[in-house]
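Showing chain A:
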Amino acid sequence: MFKTFKLGGVHPAENKLSEDKPIQVLPIPKIASIPFSQHLGAPAKVLVARGDVVKAGQLIAKGEAFISANIHSSVSGKVQKIDNIVDTSGFRRPAVVIAVDGDEWEESIDRSPELKTEITLGQKEIIQKINDMGVVGLGGATFPSHVKLMVPEGKKAEVLIINGVECEPYLTSDHRLMLEKGEEMLVGVQILKIALGVNKAIIGIENNKPDAIKHLSDLAQKHEGIEVQGLKVKYPQGAEKQLIKALINREVPSGKLPIEVGAVVNNAGTAFAVYEAVQKNKPLMERVVTLTGKSVKDPGNFMVRIGTPISELIEAAGGLPEDTGKVIGGGPMMGKALNSLEVPVVKGTSGILIMPEKESQREKVLHCIRCSKCVSVCPMGLEPYLLEKLVMFEDWDRTQSEKVMDCIECGSCHYTCPANRPLLDYIRLGKNKVGQIMRSRAGK
Partner candidate 1 sequence: MEYIIIIIGAIFVNNIVLNQFLGICPFMGVSKKINTAVGMGGAVLFVMTLATIVTWVIQNYILNPLGLQFLQTIFFILVIASLVQMVEIILKKVSPALFQALGIFLPLITTNCAVLGVAILTIQKEFNLMEGVVYAIANAIGFSLALVLFSGIREHLDLMEVPKGMRGVPIALVTAGILALAFMGFANLV
Partner candidate 2 sequence: MAKKESSFVNMVITLFVVTGVAALALGGVYNLTKEPIAIAKRLKIEKAIGEVLPEFDSITEFKSMPEGGKDSLTFYQATKAGEPVGTAVRTYTDDGFSGRFWIMVGFVDGDVISGTSVLEHKETPGLGDKMSTAWADQFKGKNLNDFNLKVKKDGGDVDAITAATISSRAFCDATERAYDELKKQGGN
Partner candidate 3 sequence: MNQVQNFTKGFIKDNPVFVLLLGLCPTLAVTSTAINGLGMGLATTFVLVMSNIVVSLIKSQIPDKVRIPSFIVIIASFVTIVELTMQAYVPDLFESLGIFIPLIVVNCVVLGRAEAFASKNNLGSSIIDGLGMGLGFSFALTLLGAVRELFGSGSFFGMKFIPGDAILVFILSPGAFITLGYLIALLNRMKKA
């Protein structure tokens, strides 16, 4: 039986164009630009200067704040400059720009391909290792993984949930990773279980990836306490709270973290990164990226070094199509539109989607006809039409009391609105303003 969450949800066309394409290793770029801030939280503090020579895997920026993450060089070469570059955020932000020279790695990294199943480290060392290797969540939010693994005082983790849902249309990187690196991933899951002190893990996979479900179910036979669960195809099945609801039928209360109901959610890719970090001593310096789009000649999945400009990725997939209208970092539902093709791949880049001009055009915005479709698709049970209006009229008190902060920005409302209202745009703005107001009130 395929499980699912109850409230809301939509089913956009899946368009998984690259699901049968094995992961290819993309050539190392000539120049890599590695931003300091590739994670949620404080930017890392830079350790290198212009002219320094670095090796692949060398620590180049240190996450010093509690919520922050280390940054490693993904290539070997010379630091050309430390300057502002346009990154996936759409802004010019500081990054280390490295002119690549050869491919010399740190000696401590184990580059051998064989599977290492035996886990030697204890809970504390594992978390330290994950911290050292700069692992962050690869499911989208890039939340530093070591922080997530430190269960707060008074709370108890009961179950680890591995998010292999990949509910975004087009994207296939997790899918391919689960098929090709399934064994490593399961070792990663075991490591995460030790780190959290739980003895049960559930891997949730949407039912449009039957091969991955089968593959991992077979492999999981060999592992204790790992269960694979198929899920109904419904967006946003992969959103943390919805996934928890679907898998263990618990609801994370408003404004609370999953640990409140004893769950911790990690992405499948994160599990693989944890395996590499702990067993192979390898920092998070490359990741799987899907390059896709309807007019792209050769959509595919690529293993890409962090810092590679997306233009090189696009070349590898057959070049930029003529009719390109929009280039999106991530999937079509939650991804960010990029404003330059020189943006580097960062830890959180799960895919690059190239949308044709025709499809990328937003339709004319009409008045809300109160069809209540947005209300019925919202997985959080909010009233997007109302939030939009309240934000437009700057009624922040009511925006807050109507629970704007619960919005997970899944975009279902925006997707479904027959009047093409830019609902999520305004809701995001509202979250921002209300967040500011709440913080300044808390500060007082």
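As a working rule, a contact is a pair of C-beta atoms (placed from the backbone, for glycine too) under 8 Å apart; a residue touches a chain by one contact, two chains touch by 3 or more; residues count from 1.
Candidates were picked such that all candidates are chains of the complex that A comes from, given by their letters.
Because the structure is predicted, anything quoted here is derived from the model rather than measured.
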Touch assignment for chain A within the complex, options 1, 2 or 3: 1
Chain A to candidate 1 touching residues, read off their complex: 389-390, 392-393
